[in-house]
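Structure in structure tokens, see below.
Every protein chain of the complex appears in place save one, which is left out.
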Amino acid sequence: MQLIPCPWCGPREEAEFHYGGQAHVAYPEDPAALTDEQWAQYVFFRENPSGPFAERWSHHAGCRRWFNAVRDTRTHDLLAVYRVGEPMPEVTA
Amino acid sequence: MTVSPLAAWRDRLAALAPVLDVAEVPFRSQLTVRVSDPDALAAAGSALGVPFPSAACTFTSGTGPFGDAEVLWLGPDEFLVTASPGLQVTIEEVLRGALGTAGGSVVDTSAQRTTVVLQGPLVRQVLAHGCSVDLHPSSAPVGTCVQTLLARTGIVLQVTGEDRCTILVRSSFAEYFAAWLADACTEYLAVA
Partner (left out) sequence: MTFRTPTGGSIDRNTLLHFTFNGRPYTGHPGDTLASALLAHGVHQIGSSVKLGRPRGIVAAGSEDPTSLVQVEAPFSEPMLLATTVELYDGLVARGLAGQGRLSPEPDPARYDAKHEHCDVLVVGAGPAGLVAALTAARSGARVVLVDEQNQAGGALLGVDEYLDDRPSAEWVADVVAELKSTPGVLVLERTTAFGMYQDGFVLALQKRTDHLGFAAPASVARQRVWRIRTRQTVLATGAHERPVAFADNDRPGIMLASSARTFLHRYGVLPGSRAVVFTTDDSAYCAAIDLAESGVDIALVTDARPEPPARLAAECAARGIEVRAGHVVAGTDGDRRVTGARIAPLAATSPDLTVDCDTVLVSGGWNPVVSLFSQARGKLRYDAELGAFVPGEELPTVRVAGSATGELDLGACARQGRDAGAQAAAAAGFTPGGQVPLPVSDSRCTARSGLVLWRVPGDDDASFVDLQRDSTVADVLRATGAGLRSLEHVKRYTTIGTAHDQGKTSGMIAAGIVAEELGVELAEQRPTTFRPPFTSVSFAALAGRDRGELHDPVRVTSIHPWHVAHGALFEDVGQWKRPWYYPRDGEDLHTAVLRECKATRESVGMMDGSTLGKIDVQGRDAGKFLDMLYTNMMSTLKVGRIRYGVMCGVDGMVIDDGTVIRVGEERYLVTTTTGNAAKILDWMEEWLQTEWPHLDVHCTSVTEHWATIPLVGPRSRDVLAAVAPSLDVSNEAFEFMTWREAEVAGVPARVCRISFSGELAYEINVTAWHGIAVWEALMAAGEKYGITPYGTETMHVLRAEKGYPIIGQETDATVTPQDLGMSWAVSKKKPDFIGKRSFARAENNRTDRKQLVGLLPVDPAVLLPEGSQIVETDRLPEPPVRMLGHVTSSYPSAALGRTFALALVRSGHERIGETLYVPVEDSLVPVTVTESVLYDKEGARRDG
């Protein structure tokens, strides 16, 4: 059982968290202005890197906060966690 | 007539002594407060007579106009105010007044969770059968308040004394919690 360091509560077991997919995928300013293809990119397409990946997690069973984490998809190691609104920190995988 | 979630469990919980003294403390006034503005937090604390906790995963307690009250940290802008039964309507009004124009919310959640007090030297041991948070006094001193999982239910766990914890559990999960606790005590009871 992996530990995920909640930026507020500290390390807790993975079972307390929900996964929220790729981070930094902003809701478009004006969806109506987008072409079908641009909109489909937002709705359906996500990165799938081998290596560091910025993701959203929610401390569902704890403080209920959403936050961001950089996870190395090869090892599951969490390289960094940071609060919503903060920039993605530099990480070394 | 009011019935609390663990009313039917009173005797079964009492029978867990001498391992643990367990009792539901029903009908407590509970209000969920969501606010992040520091001035509003301070004002709410003054109105209650209990300062809101500034550290994550802690709770504060004190005595004020509503008697003994506690404020539990549930999240960076989320708190649970608890006090004696019957005060929820008044406290809700007072707190909303204290927040003023700072935004935020106050919600009566008194019946959302029920309160169970556990006391005895084995309390941390018994809870460790289902709680992954380190409950050793060095990690969870008196004043600790964590929202976490106990076995398969969410709980709010307050460490209120060296050998004393208060568990707040969602009302619909209360019987599961009680059944789990009774089962976890079985072995200790046999030895006691």
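Descriptive notes on the structure:
In order of appearance the chains are A and B, and numbering begins at 1 in each one.
Convention: a contact is a pair of C-beta atoms (placed from the backbone, for glycine too) under 8 Å apart; a residue touches a chain by one contact, two chains touch by 3 or more.
A quick note: this is a predicted structure, and the numbers were derived from the prediction, not measured.
Looking at B:T58, B:S110 or B:T166, the residue that reaches the missing chain in the full complex is B:S110. The residue touching the chain not shown here, chosen from B:S61, B:S84, B:Q119 or B:T153, is B:T153. Mapped onto chain B, the footprint of the missing chain covers residues 1-5, 8, 26-27, 32, 34, 77, 103-113, 128-132, 134, 136, 139, 151-153, 170-173, 175-176, 179-180, 183-184, 186-187, 189-190.
Take chain A: the residues that touch the chain left off the picture are 1-3, 11, 18, 20, 26-27, 30-32, 34, 36, 39-40, 42-44, 56, 58, 60, 64-66, 75-77, 84-85.
We adopt the following convention: only the chains that are shown with their structure count from here on.
Chain A contributes residues 1, 8-10, 12-13, 15-16, 61-65 to its touches with chain B in the complex. Only residues 56-57, 74-76, 78, 132-133, 146-149, 154 of chain B touch chain A when the two sit together in their complex.
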